[in-house]
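Missing here is one protein chain; the remaining ones are kept as they sit in the complex.
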Amino acid sequence: MIETPSLVDQYCHGVLRTELGLGTFEAQLARTEGPPAPGTTLFDTQTGFAVRRWCPPLLGLEPHCPPARYLARRRELGVLEAGRRLLRGSGITAYLVDTGLPGDLTGPTELGLAGDAEAHEIVRLEQLAEQVADTSGTVDSFLANLAESVHAAAAHAVAFTSVDGVRHGPALAPEPPGPGEVRGAAGRWLAARRVGDGPSDPVLLRHLLWIAVASGRPLQLHAGLAAPGTRVDPVPLTDFVRATAGLGTDLVLLHGYPYHRHAAHLAGVFPHVYADCGAALTRTGARAATVLAEVLELAPFGKILFSSGARGLPELHVVGAHLFREALARVLGAWVTEGAWSPDDAQRVAGLIASGNAGRVYGLA
Amino acid sequence: MIETPSLVDQYCHGVLRTELGLGTFEAQLARTEGPPAPGTTLFDTQTGFAVRRWCPPLLGLEPHCPPARYLARRRELGVLEAGRRLLRGSGITAYLVDTGLPGDLTGPTELGLAGDAEAHEIVRLEQLAEQVADTSGTVDSFLANLAESVHAAAAHAVAFTSVDGVRHGPALAPEPPGPGEVRGAAGRWLAARRVGDGPSDPVLLRHLLWIAVASGRPLQLHAGLAAPGTRVDPVPLTDFVRATAGLGTDLVLLHGYPYHRHAAHLAGVFPHVYADCGAALTRTGARAATVLAEVLELAPFGKILFSSGARGLPELHVVGAHLFREALARVLGAWVTEGAWSPDDAQRVAGLIASGNAGRVYGLA
Partner (left out) sequence: MIETPSLVDQYCHGVLRTELGLGTFEAQLARTEGPPAPGTTLFDTQTGFAVRRWCPPLLGLEPHCPPARYLARRRELGVLEAGRRLLRGSGITAYLVDTGLPGDLTGPTELGLAGDAEAHEIVRLEQLAEQVADTSGTVDSFLANLAESVHAAAAHAVAFTSVDGVRHGPALAPEPPGPGEVRGAAGRWLAARRVGDGPSDPVLLRHLLWIAVASGRPLQLHAGLAAPGTRVDPVPLTDFVRATAGLGTDLVLLHGYPYHRHAAHLAGVFPHVYADCGAALTRTGARAATVLAEVLELAPFGKILFSSGARGLPELHVVGAHLFREALARVLGAWVTEGAWSPDDAQRVAGLIASGNAGRVYGLA
């Protein structure tokens, strides 16, 4: 039996502080453009079914109970108490929290307290740039403050992350943009932006990535189909990846699905590249074992990291953790049974993926 | 045990009316460019093996009997009687039939009578344009007649379909082409075309898609590797998909394989997008359960539709239906056994995919 007593969730968000009704809860189960189609519900998804499987027992209900019954119990306990029970039932021992989302979400400290776990901050580059833009009067001061902010963030955050930086992947030049280019792009953005507008200029996004690379902190890049209608096949990132090799900064490819085999390939080829194997499980539910096994095809076992990718609902942290642990035990257990792996190797690799690799990459205690 | 008493084949063609020999039968088993390689036969494919598994018993023979024996029995019964036995043995209760292929194929009414099932027409936009072009003297009359024909077809057909419209996917502009553009493209096509030439101009194809969208009928788009040497990854269709959201017209992504995970993603993100999970099973035979399970990763269960994709041979309707039902029972049954899904949920989802979703999307009785 494979065991994973420590579990580092290397990429997640905080949870909502407000009480949720059936509709507002449902809307957090998937990222869509628009409401569910008439006659359908987002509870009828792998994520919805996984929530109904794993979460009701943590609140004292039977697995698979109807959504309305679950929501009633959740409100009965209150969002705080329900959140505590759920997070503490997840088995996650450390949360790395991307704080760059808008909305009333708990921060790392609050999440850690609720879940009785360690917690650390991941700084989102786009949000950092917005904050700096809000308080900088000129292009020069913006660029100077940006460099300073990244430097300061590197001192307390465990990692940086970028969602938009890689959307221009195929065009991503393999070197930092020149100072003139950056000044021009920054000037255009500052002149045109309204509060709340993130940077979208490819040159500016590229500049952000490179100052993060220079910080030495691991840089998490969103790949795959995570964002609605966005596709980031990680293979076209190869030139950027190659250009950042040997600089001492690790790159972590998040999510990946349905390009997770491609992400695993890059983790196999480049010493400084790591592959996430968790966020996709939260989405694929009963198929988690297969998706995990696909990551385990090409990625070296020392290069794979777990995450829940959860946002908004503590139920998603629970589901991510339970699906991962069950999938890992099933996949590695089957390989042991078949004689393909030794029991000792399987247990050792499980520990690496659950927490050992993350501890090493992020310098956790 | 999962049961699916109703089964709507949401995309298929009619069957050939002529007696077939070993070679002419074999040629219908796959879509190839050229005859089988020397020393090989198209019976040695997943489709060929699935036909030999499921069809001989419906004609009174043992499963897996040699092709020559099967063909002899088929001729002994005659193409009509063999077709009736096969179609009635498929378990399909409603056929939606794309009538836009050339060749001596049965139409919806004849197919429905042979199979003792409901049958409805799907109108292929390219063929409609050809028919209108054959009988229109000027660009103006062509365009007016085309609009009229689509409008008229929408009154009796259950859906429109387009094969060529999405081949230009990555370049597919997210709005209808302007009237001047359309007139220019139509003029060039009408001047150059010979009878039998379909529209191939991207502007004209785009115009066709948009007048179909305006009709309100579901629009089926061919994705994946269905056509020889053609690749339609549905992700680049995102801009078109987003532009058609909220107009009241559903888009159905047919086939999908090997991009079925990508198609399922789009069905998850956009309320008006649906994913086919059947035609690929007819091609992948013994692997049907895995391919179906891959669609079930990201697609909401209310957004998945069955089809056989069959053309020419009633054996392909049989194979599509049997592979689907067996795969569905196996995949959902395993999830129930593992405790991931409840038995009630599994039975309910099976009914949605087999017929419930199609009934709702196409407005079937």
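Order as written gives the chain letters A and B; numbering starts at 1 within each chain.
We take it that a residue touches a chain if its C-beta (ideal position, glycine included) is under 8 Å from a C-beta of that chain, and two chains touch if they have at least 3 such contacts.
Everything numeric here is computed off the predicted structure, so don't read it as measured data.
Participant: Could you list which residues of chain A touch the chain missing from the display?
Facilitator: 235-236, 238, 241-242, 245-246, 250, 261-262, 265-266, 268-272, 293-294, 296-298, 300-303, 335, 338-342, 345, 349, 352, 360
Participant: Which parts of chain B are in contact with the chain that was left out?
Facilitator: 30-42, 44-46, 49-50, 53, 63-64, 225, 228-229, 231, 257-258, 283-287, 290-291
The definition used in the following text is that only the chains that are shown with their structure count from here on.
Participant: When the centre of a chain is set as the mean of its C-alpha atoms, what distance in Å lies between chain A and chain B?
Facilitator: 37
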